[in-house]
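Removed: one protein chain of the complex. Kept in place: all other protein chains.
What follows is chain A.
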Amino acid sequence: MLKGHQSWLFEKRPSIRGAATVVGPFEGQGPLANDFDIIHGDIRLGQDSWEEAERTLLEEATKLAVENAGLTKEQVNFFIGGDLMNQIISSSFAARTLSIPYLGVFGACSTSMESLAIAANLVNSGSAKHVLSSACSHNSTAEKQFRYPTEYGSQKPPTAQFTVTGAGACVVSAHGKGPCVTSATIGRVIDMGISDPFNMGAAMAPAAVDTIEAHFRDLRIGPDHYDLIVTGDLSKVGYEIANDLFHKHKIPMQKTVYKDCGMMIYDYEKQTVQAGASGCGCSAVVTYGHLLKKLRNNELKRILVVATGALLSPISFQQGESIPCIAHAVSIENGVE
């Protein structure tokens, strides 16, 4: 049901019946290692190319999510997914393997919550019983497509971010135990004229703040409604800017806990990741691995996940275009009413 200007309220409370996360070796060395279902030791996953490796990550995550939901893939009505590759090949090719009716979405790194919001809406409106929602990214495919060959020796500035190798998937169902998706806010595209692809946190922060503000306005709630609000992949630089903007817009974020997925997945002391993590997989594996676990354990009751995406292409930044950004927010509550 439409609520306010750009938000959906899911009054039937579709639940996240099962979820799964699959990550690469570097993420497995980070502080959230225990929350992931599968940690691969080989960044290529034994495949011939980086692209195949990314697809395999997603295939494993989706299959495991369906299994964890206690379903078979024939029972899942729709599969919604997206990634960072040109023509979202990882998701489409995984959909070929799954052969579940498929909707491909692209919202750059905001894809994780974009697909979850659409999945929840389909289930809430009665258009589907079970929907599989996913997002994935791979450090090497992203480096190869957006930056330089992976083995090329270039010095990254301190604002750069490290793309997460990981896939997260969940099954949203009309009935079933598990945390519920209660509302979503679809963001608008915000462009503040930042054109440095090594400073995406600064480019994306205004989009995150805009969506969070819209969410509070549409649902007539404040930050204190949530135990935790996380942004997708702003990392150190974007996180600080977002805090500045909240202060400037007089949003009392001090009433809740505000974190960023991009700052949670790696250990800054031991791992060279500059400002932090990024990529579709970042918010997906943190949400579906770490945060869902905390919701199930009752450590958290109500969270808002705001996945942020930079909608640039390798061509657009070479042509000197600025980076348009977007953020989608989804609120998740644990089953207890």
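Rule of thumb we're sticking to: contacts are C-beta pairs under 8 Å (C-beta built on N, C-alpha and C of every residue); 3 or more make two chains touch, one makes a residue touch a chain; residues count from 1.
Here is the rule we go by: contacts and distances are computed from a predicted model.
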{"item": "Chain excluded from display, named as in UniProt, from \"Ferrous iron transport protein B\", \"Oligopeptide ABC transporter permease OppB\", \"Stage V sporulation protein AC\" or \"Xanthine dehydrogenase\"", "value": "\"Stage V sporulation protein AC\""}
{"item": "Which residue of A:Pro14, A:Gly81, A:Gly178 or A:Pro206 touches the chain not shown here", "value": "A:Pro206"}
{"item": "Among A:Ile194, A:Leu228 or A:Ile265, the residue in touch with the chain that has been omitted", "value": "A:Ile194"}
{"item": "Touch list for chain A against the chain that is not drawn", "value": "48-51, 144, 148-159, 191-195, 199, 202, 205-206, 236-237, 240-241, 244-245, 248, 272, 275, 320"}
